[in-house]
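Here's a structure for you.
One protein chain omitted, others in place.
Naming follows writing order (A and B), and every chain is counted from residue 1.
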Amino acid sequence: MTGAATTVITDPGLFLNAVVAGLLLGGFYAAVALGLSVAFGQLDIVNIAHPAFIIVGSYFAYLFGARYGFDPVITGILLTPVFFVLGMAVYSIYYASFERTGQESLSGLAFFFGLMFIIEVTLIMIYGVDYRLVSAPYIGVNWKIGVVDFPLRMAIPFVVSMLMTIGLYFYLSKTFIGRAILAVSQDRQALQLMGADPVKIKQVAFGLALATASIAGALLIVIGPVEPSINREYIGRAFAIVVLGGMGSIAGTVLAAFILGIAESFVLTYASPSWAPAVAFGILLFTLAVRPSGILGRPS
Amino acid sequence: MRLGGFWGLMAAALLAGLAFAALTNNEYYFFAAYAILQALIMAIAWNILGGFTGYVNFGSAGFFAVGAYSTVALHKFLPSIGIDAPLFVHVLAGAVVCGLIGLGTGYLTLRLRGVYFAIATLALAIVGQTFMNNWGYVGAAKGTSILTPDPPQLFWGYVSFSSYVKYLFVVMLLLSLMAIVISRYIATSRFGRGLAAIRDDELAAECMGVPTLRLKLISATVMGALMGVAGAPYPFMVTFVDPQSAFSLVIAVNSIAMPMIGGTAYWYGPVVGALLLGTAQEVLSVTISSELNVFLVGVVLVGCVILAPRGLVGLVNDMRAKAKRHG
Partner (left out) sequence: MAERILSVKALTKRFGGFVALDCVDLQLDEGERLGLIGPNGSGKTTMINCISGALLCDQGTIIFKGADITRLAAHRRTRRGIVRSFQIPRPFRTMTILQNLMVPMEYAVAPGARGGDLETEARDILDVVGFRGRANDNSGRLTQVDMRKLELARALAAKPRLLISDEAMAGLSSSEVDEILDILFKLNGRGVAVIMIEHIMRAVFRFSERVVVLDAGRKIAEGTPAQIVKDPLVERAYLGV
């Protein structure tokens, strides 16, 4: 480790860049994990197909960019209602088939697993396995402040992601429906007594979770080219973040996203990029072994 | 199925397979049959932890690939120290390595909710693929070729095979029958009843005296070992192994789809599912792309999980129960 330590001293610029790149990456990762944080953290729905939906969002951004010249972030925002409705539909199927009969564990998992496959291979059948990318005026632009690089293709997603996260956080804590969503994970009966239908609330919540995938997908393709199998890399990252951050805590999700971003950035900078997917897994395993409730979660 | 009937069926299957091997020389049939038997072993293995115990493994492709790669590595290493190992050494090695991985993953995550085990196995498969992509000794991302050995002479020359592919088919047939026997034994034993209790209600099982952690770990180890067994002969069959094909999507989705379509609660569920789905896939594989194959399996899986969660066997049992009530 002294090698790395001396590198920091002899090349502080590299170190600083690794940190900044990690923070920017982490900010984006928060967008990826946000939907899962709501679905898994609040609703206890193990939606392993969430990253697959994100990739769908990426392909929409690609499509609208190639066909109509839309900016990817605009596409992502425009399509949130579509993803929201899709989320409600998926939850309705999930609820009718599994939650109502109490068979969530095996069948529910298999359901989302199958869904993930269907989405991935559908994309392969339509678009093939080549990488797709978008063009936008800010992609390829780099701001340099002192010795640190701020590539706009990372900075813009960082900003959008943070805005989305803050927006969702305030929605959940300040509005009636938002608070109902937080409540439904804690006390179904109290919610029913208050006149809110838990099933409808969960539908809205899952719709919101999937709506974030639209934006996260757009941000993903801004950061770099995508191809269908990327979704599986992001499963590990998304779950690592949600588990590390603590179930049900959005602040925890954001914190964990930054930690993962910085960890990957350091591995990328000082070790080898081909090991990046293993970082998330390592963090996930470590968290499960040491403190499964995560940083900001409630210990059970 | 009564014991006598079961062993009779196993013997019949063995004889049928051997007759098939003796009577035809069309290599294509052996490739297809091998693929089905390989899927059968994977489905049976998955079901031991998935259907019997209730813990879902999403990383089946990872276990399979590690079994295949342990063969690749050993096949390179042993001759370098002068050992020419027969196939069963590779099969044994695959079983041991993957059994240990199953045990290790289980030890880290089976004390938590089943969800975390599922996620950990999925992440494990991805990390396994990353590792193999980087490990030069076995060819890294570019892969490696295996030369087909000569078909062996067994039993002092009384048993010989006209091609290595035929030999692999027979080996796989024996391994499949072994997997079925193991699975049935587990299902009908005290161990299996303990697993079923864990699946139905783990807390109640623990409070009824079932050592849940120990049983879960054994179950995960057996599953891992069987998947390693399925993967070990693979390099010799396909003669070229790279991470992309070893950690295949088809294997991953089939390992879950086949037991679920057949019926996870019964030892013969995965057998039914594998034979049906596997045969369908082999028949269709000449006409459809592998992506469409995975797509269809995915659709069937989702449809089955929604409409027939207890699989085909469950459906049949339900119909018989209904007939009994009305009859």
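Here is the rule we use: a residue touches a chain if its C-beta (ideal position, glycine included) is under 8 Å from a C-beta of that chain, and two chains touch if they have at least 3 such contacts.
Note that the coordinates shown come from a computational prediction; the quantities given were computed from them, not determined experimentally.
Chemist: From the list B:21, B:197, B:230 or B:274, which touches the chain that is not on show?
Modeler: B:197
Chemist: If the hidden chain were put back, which of B:83, B:208, B:283 or B:319 would touch it?
Modeler: Here the residue in touch with the unshown chain is B:208.
Chemist: May I ask you to list the residues on subunit B that touch the chain which is not drawn?
Modeler: With respect to the unshown chain, the touching residues of subunit B are 190, 193-194, 196-197, 199-201, 203-213, 265.
Quick note on the criterion: only the chains that are shown with their structure count from here on.
Chemist: Based only on mean CA positions, could you tell me how far subunit A sits from subunit B in angstrom?
Modeler: The answer is 33 Å.
Chemist: List the residues on subunit A that touch subunit B in their complex, please.
Modeler: The touching residues are 46, 48, 93, 97, 103, 105-107, 109-111, 113-115, 117-118, 120-122, 124-125, 232-233, 235-236, 239-240, 243, 272, 274-275, 277-278, 280-281, 284-285, 288-289, 292.
Chemist: Of all residues in subunit B, which touch subunit A in the complex?
Modeler: Against subunit A, the touching part of subunit B is residues 50, 54, 56, 58, 108-109, 112, 114-116, 118-120, 122-124, 126-127, 130-131, 133-134, 249, 253, 256-257, 260, 264, 289, 291-292, 294-295, 297-299, 301-302, 305-306, 309.
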